[in-house]
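A protein chain is absent from this complex, but the other protein chains hold their places.
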């Protein structure tokens, strides 16, 4: 029944960028359906320490229309690899505090193994192709994070110097 | 902060059997903390069709005190394998309708790969060692499900005949 | 006294969820054999917990023990 209702919605309600707090229950509700016994979610929260450095808060920015398209594309990729999976993804932008939820990925499948695999696939792809960027605000400066591995900040060259202290 | 509060609670609030509907947000809140950037959840819902047979509703029963102990033991096993993981599990018992949530497993870790692996470990172990049983109520009878693979109902021998029409 | 607990289909088979027995055989294994004979059951796939912990067949039972018979579980 949820499923029926879901199918009639536009894709954009399943793959959304928002500047408001994300309701976990709401994202999960989009994928729950009688045929599915397993739902996995991934909830990305703002971590306080990265490589020992303390984050005060984050700023997320997106190229919104394209980001929603790319999220929907990830949904299609998942449908090809896991035909029985149903996916919903919401990513938040704007200013986020420590432990705030930045992204929720919900995947339902008839069997649980697929739900884990498809979910993990989604987060990996988000970090590869969805035009969203985060700016770290530390105690001693700011920096746009520029690679998916989160191991080092992207070298910005000489501009942006005014942001670094 | 959530973490500090969490540590002071008894283990039983992290590993719980309940006869009430499960609040997903509540289980997730138990594991969110500043050190963790990733939370995975597994939500087990009641599936309508299993091997083509239609389920009307399920009845879950547990040996409650031991089931909570076993859930806590799974938490300890996870702490050994993934020392940075934090886990909360709530399993519901009683009568559940199609799409009702039977179990929620939430795992937070600093890095996402661990959150998926530890979560999947938890559900596999639940299906091995936690004394909880479900009784299928079909259109034409009932049956206690008796193996973890859900491929066949447990042969009950001659008793229980009164339940099978 | 020793308390026996039954769950799921075993509860239906035995006809009760609890039996208090004054005397029980020495070990978990012997108790299982006795129940199999008395109730015409096959308990080979049934695990036993003593005082809420899984126990081996060799485990010796003592007065006051709570012995739970755990059919293959199906939670999750």
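Brief remarks on what is shown
For clarity, chains are labelled A, B and C in written order, and residue numbers in each chain start from 1.
The criterion applied here is as follows: a residue touches a chain if its C-beta (ideal position, glycine included) is under 8 Å from a C-beta of that chain, and two chains touch if they have at least 3 such contacts.
Given the structure is predicted, the values throughout are model-derived calculations rather than measurements.
Among the displayed chains, contact with the absent chain in the complete complex occurs for A. Taking the complete complex into account, A:130 is the one of A:31, A:88, A:107 or A:130 that touches the chain left out. Against the chain not shown here, chain A presents residues 44, 60-63, 65-67, 69, 91, 102-103, 123, 126-135, 144-148, 150, 154, 156-160, 163.
Rule of thumb we're sticking to: only the chains that are shown with their structure count from here on.
Averaged Cα coordinates give chain A a centre that lies 25 Å from the centre of chain B. Within chain C, no positions touching two or more other chains are listed.
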